[in-house]
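Removed from the display is one protein chain of the complex; every other protein chain stays in position.
Moving on to chain A:
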């Protein structure tokens, strides 16, 4: 008889301490040994994790009102500009924002030592952050300038809202040109000198729910060391199945998540300010998502291994930047993790940008929360668009010139 479980049944097991929870890594050997049906019968929840740079991240802050009041027109936190086009003392600080006097790439390759992501990490570490603001002054908000120091505890709200996180899969980046290039995929040596990839593979949240059978709006998740929620599908959410010219399938890719949570209960070790030489600043984000084993289909999805998952190999010297379609082939995460792959007949070293040990730690931490009964699963208000919705990416045409 087919196995069918509801969220309520699984949560009842969690409450009573009887739920069986495994990480996405641990469940692989169980399925290999017992098969999908038996594993689906035995296991209630599988936890996933990822810890990677996620540029589309940031935080809404409300500072509270000064005396006299100010309606902030411009604001800076430790010299990093924050977006003020919202209510008087609310701002949005983006992870990739840089100081206005940053030399950027004028001294190529630029170092980008401090940006919005670093401010977020400093806030979490309890550091005092310099807040500067300017205004044109109004009858109700007469103050025209402000300079003070804030800490995370002293302000009203700090809401992490990341419009695009947890990419389902990602490119494996290489460089076909004759010179070193500096990208958001790290430093790529000339003439296929190395290859960088960025996914937790078999531990990655959206690779374990490739068809969005369980993850949706309202899914409760591990976010930055605290509890967060899936708010929506992320920007550039293009869930699809990768195929080559011969129509061979290389599995799912392209889904993304928008996530939200209270920064005040997060931890600095899971939201880390990050810099890429010659590229810019960002934030490395830790995300873990529980997958309820509702039926055998879900169990089949979470039992995938690095051998079954593939990244497209993309040239970042020209194809990526010039938006030239196609790739140099697909490589499995199992191959990538050995430390070398063969591309165009050349064996080249590989390195990740996504921390597999931290992904494992997140999946383990989330498992512990569930086993302790501290974390119940939430049934999504609506599932996210999947490959069946056939969403395609739009491009930006250059008009009027």
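Following the convention adopted for this analysis, a contact is a pair of C-beta atoms (placed from the backbone, for glycine too) under 8 Å apart; a residue touches a chain by one contact, two chains touch by 3 or more; residues count from 1.
Just so we're on the same page, contacts and distances are computed from a predicted model.
Trainee: Among "Sulfide dehydrogenase", "Paraquat-inducible protein A", "Carbohydrate ABC transporter permease" or "4Fe-4S binding protein", find the name that the UniProt record gives to the complex chain excluded from display.
Mentor: Not shown, but named in UniProt as "4Fe-4S binding protein".
Trainee: Taking the full complex into account, find the residue in A:133, A:353 or A:366 that is in contact with the omitted chain.
Mentor: Residue touching the chain left out of view: A:353.
Trainee: Using the touch definition up top, pick the residue from A:111, A:244 or A:379 that touches the left-out chain.
Mentor: A:111
Trainee: Thinking of the whole complex, not just what is shown, which of A:277, A:328 or A:391 touches the missing chain?
Mentor: That would be A:277, which touches the missing chain.
Trainee: In the whole complex, what residues of chain A lie against the chain that is missing from view?
Mentor: For chain A, the residues touching the absent chain are 51-53, 109, 111, 113, 186-187, 189, 194-196, 272-277, 284, 337-339, 349-358.
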